[in-house]
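Below you will find the structure I want to go over with you.
The complex appears here without one of its protein chains, the remainder shown in place.
All chains are identified by letter, namely A, B and C, in their written order; residue positions are counted from 1 within each chain.
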């Protein structure tokens, strides 16, 4: 591998692709070698994303026109769900791959089939994929060739809940995640429901008890619990572009209160550059992480005895997608984990 | 009482006052006789609210300058919490009063003292106040002289939950209300935390497990349950001007599922002009009620067996404040309940 | 004609159609008899617009399925530009028609062909159409069978400029209109450029010197001037749903200053229910007209001697579309002009 990491981004015309480019541009050790976008093939990056016109990058190409992968080190795959499996299966073995779709997140291909409406097309490859919640799977990621980057919704809640379940401080079978997301999580495709007129000045819940990130959350929480647990997960669409706030209701064990939970998380995430545990009753705002790879976690006691409320905040395009993907690349390549991710949040 | 209802609005320079005026202007049977606003006394309504410059209304006066109440039939009191008690105590007996502050909502004056930081100043008057959730207290409101208009947050959840508790379909001790409000609920006062730069493009929880609408919710739910129940209530601030969406997590009894709950609510609210129960898995958006007195209620099954998720939507300034106040006035005076409230929502 | 006006709305599934329905619902003398929307035929109004689920209205039908027009009095045509001509040409003679598309606004069919990319398909009908800026064409509208409702952008500036040109107070050949519109003006169609993520938190100019409302503005200003005048018109897209603010730069004649212009406009619009001329240096906000049929006009002196700056504000969906259409219907039928239009603006 050359000293400069040569990167290909498949699906560079979506918001996640753009965010990968924005962040990687801050890393002098990375070269954007290939950008694909089938519908925009032949166009310059600046034509598709005028805010990135100043980035040194090649023009967009169709994925089928990339015939020589020998100069590439890492592939970020930001293609739509269900289309990704054959693409990654067809990549040469020397490539490290971070997949930002859902295609390799579910270990059980039957669960995949249930939620995504068809059989998995690369079940053997699936077995090699590591679920890439960086802080909780760093060693496995370091050894992986294929990392399935977590979904935007699962990232914050899992970072808060996994250590607490593992340490027996909360009841894994009684967790409610009420999540609120900005619209960029829905991508850049032209749908009536995502128009400014439909989204602004209002809020609504959607895909309640039926969102495709549910099995992903349950897979990980069940793993931590050691047995299958159903989880309540309710996504809402908020009139903002970036950010996910998750308000999480838990029942505690062993007389644990919010302070107990925060102490356990503080110990668990000591030294982590991107996870920040808040104290003194402070709770995170999504605007405090905008544009950054941070995950903030706070907690307060519930009015119902034996219960607590956790709140997490991330930028869905960064820690919930492109940022965590870059973090995973850094781990896979043994690079400094904060490379390309050292930016402070943008506020206001 | 004259045929035309003569109305005084105390505290007419806030958003609630403005909304009372906007709605009452559509009712030819109402005359805006007195508008008070101490800091804006002497100014025209149009100077304080340019959008209302076309309303036929008297200039604003200081409340102490209103010396003759003989020509007034009804007083809407939209003054700040804690300042309202002596004002209403000093009003002549012939006046019907709808108070939009929190001062007369809590039946137990000790609870009031705990949450509002000082003893109640009109405990005898408190005993006569009716908690004015119109659909659930119509008869008492019709006989009342003083109605305590419900808070914006309690209104939607109580309309959904009270009938379900009373019919034994849900467990009253295991209710979580995750509420999301627009910024007009915080009023028009100049605070750093309400600036556009601080509120837009983000979301956060606030006053978690410590909001002053908690005791109000618990008072009513405990009354329905027949015993004291703590309730989890988490408010969030959303970057929109109007609307409250409440996502409510309940444990059901007697094998009830979402369809059971919706059927019970449909029966309970049959013929009600302002409560609409949704079916077929439909869930409300706040933008579907904007500017109207509607409360929409939907429900879906939770992934955890024996649980369900209810969602309610109101416009916090209308059904959550000014609209319900007018509805209560109509009931108190034996007028058609929809007078001044027949407007369809404004979208987009 | 029956006492109740029976109305058909062609193209009821767009924002303009919804706004017609919201407003007409406040008029007890109007019945919504026919609603068409080809792509949504067979659906209820509430399925297409949940905020209108409470309106008494028939289900949507395809326009070709409307075979009997005998019970209809008035047709509002809210179909896309260029598709409208044959539809209206095919309507029975007894129907009064208000067309909200651009198809009959341009008197010169060659100009139409230049700007809309094809020959006019109903040139004879075009000759009978009246350009329906109500306050300036009331008599002709009263006699018309077909009214071409003005575009959203031209409405405010023409109301401000036409009287000033006619009275010789400003130079017609030296007018700049810098207009800022909310997104609902672009309709409800799913386009990438109208997504929340693309529109919010930013502003841009578009179709500069090339917008299709340009010839409409020039047609009317030239008529007032008595000779052809080019006009500078620059539209901008603002991250809000409703409203157009037009900042207009003019060169004055005869030593006229802003006060002179305002005096002339005050005289001209005396008694008009929907045009309000501001004084004392006050300038309008779009939020002061939201949801209403108002047009506000203000003016201040420019720093360049002999120049002044006018500012107009309307709600593009009301005075800029549905409201003015209803106003025109009222004039055509000899009804009170404010019927269905008496609502105060909604703020915040």
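Following the convention adopted for this analysis, a contact is a pair of C-beta atoms (placed from the backbone, for glycine too) under 8 Å apart; a residue touches a chain by one contact, two chains touch by 3 or more.
Quick caveat: nothing in here was measured; it's all calculated off a predicted structure.
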Option touching the unshown chain, where A:84, A:184, A:214 or A:330 are the choices: A:184
Full-complex contact with the absent chain, from C:22, C:51, C:213 or C:290: C:290
Selected residue (touches chain absent from view) among A:285, A:304 or A:319: A:285
Positions on subunit C contacted by the hidden chain, ascending: 173-174, 176, 178, 180, 197-198, 200-206, 208-209, 214, 230-234, 236, 238-243, 245, 247, 249, 283-288, 290, 300-305, 307, 309, 311, 313, 348
Hidden partner interface residues of subunit B, rising order: 15, 183-184, 188-192, 194-201, 239-241
Contacts of subunit A with the absent chain, listed as residue ranges: 15, 18, 21-22, 25-26, 49-55, 184, 200-201, 241-242, 276, 282, 284-285, 287-292, 294, 342-348
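Note that in this section only the chains that are shown with their structure count from here on.
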Centroid distance [mean C-alpha coordinates] between subunit B and subunit A, Å: 39
Approximate Å spacing (C-alpha centroids) for the pair subunit B, subunit C: 36
Rounded Å distance, subunit A centre to subunit C centre (Cα mean): 46
Subunit C: positions in contact with at least two other chains: 15, 184, 200-201, 241
